[in-house]
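This structure is in structure tokens; I'll ask about it shortly.
Every protein chain of the complex appears in place save one, which is left out.
Here is subunit A:
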Amino acid sequence: MALFLEFSLIGLASGGIYVLAALSFVIVYKATNIFNFATGEMMMLGTYFFYLFDTQLGLGWIVGLGMGLTSAALLAIVIERVMLRPLIGRPHIVLVMVTFGVGSILRGFAGLIWGPNVRQLPETLPRKPIFLGDILVPGKLAWGFVTAGVIAALFMIYYKFSRAGTAIRATSTDQITAESLGINIRAVFLLAWALAGLLTAASGIITASVNGVTPQLGLVALNVLAVVMLAGMTSIGGVIIAGLFVGWMETIVGAYLGAAWQSFIPYLVVLVVMIVKPYGLFGEQRVERI
């Protein structure tokens, strides 16, 4: 039982990372209606930006973090402004294909600049394990979870109470009405992408602080997609529950059935959600069956 609890806590902690990436996905989907298949790659590149400023240029982790996050946000803004803005009004499939292409470009650049090998990030999170009674949680994972939680909470407060957050919510409800009420839709799109850049970079850095970063970090995107689908694409609150759940289930399955089965969990979640409840647990019923 103690072992089960330990695995559960580890699983929940690793789910915290999915939450951040999934939030970035949801904010883009809500504000701009674009299904962003480059989420995983944005995570990966944001992490490399941090690595570049912190380790390669030797600026230390505080400056490195600031500049890394800024670059990630700028990258997201460039993607929106240069590649997606010209396509507004075109069929949905075209926009999705473009994000898929963008993902490939970002992976290529990371491979070209930093090579295929693992790069270790500096030790910013404390390594010392945390004991809860008999249960041991690895220190980096626990602090990573706390960080992810704080960022998610800050994001939710911003989204709920700030003027800009309200504008995003208005846009997601009805673009034309929002525009006629004087909301600058283009600014909202840019803001949503910038926020997505920040969130993906943050989740990437937390992920990589445990295992290091490779161009393959973006493959976590499928797990994130599973989280997003389970939550229902548009639900900010649902993402948190779904993220923790998927992280928990992965760790439990990996621990008891072997790591091989773990890889099937995201797909299984996606499949079950599509069959049973296509709009997820908390989503708006935008999805239509035919």
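Criterion: contacts are C-beta pairs under 8 Å (C-beta built on N, C-alpha and C of every residue); 3 or more make two chains touch, one makes a residue touch a chain; residues count from 1.
The working rule: contacts and distances are computed from a predicted model.
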Protein name, per the UniProt record, of whichever chain is missing from view ("Basic membrane protein A", "histidine kinase", "Branched-chain amino acid ABC transporter permease" or "Iron complex transport system ATP-binding protein"): "Branched-chain amino acid ABC transporter permease"
Touching the hidden chain, out of A:Leu59, A:Ile77 or A:Ile105, is A:Ile105
If the hidden chain were put back, which of A:Phe4, A:Tyr158 or A:Tyr267 would touch it? A:Tyr267
In the complete assembly, which of A:Phe35, A:Trp193 or A:Phe282 touches the absent chain? A:Phe35
Where the unshown chain meets subunit A, residue by residue: 32-35, 37, 83, 86-94, 96-98, 100-112, 115-116, 175, 215, 219, 222, 225, 229, 260, 263-264, 266-267, 270-271, 274-275, 278, 287-290
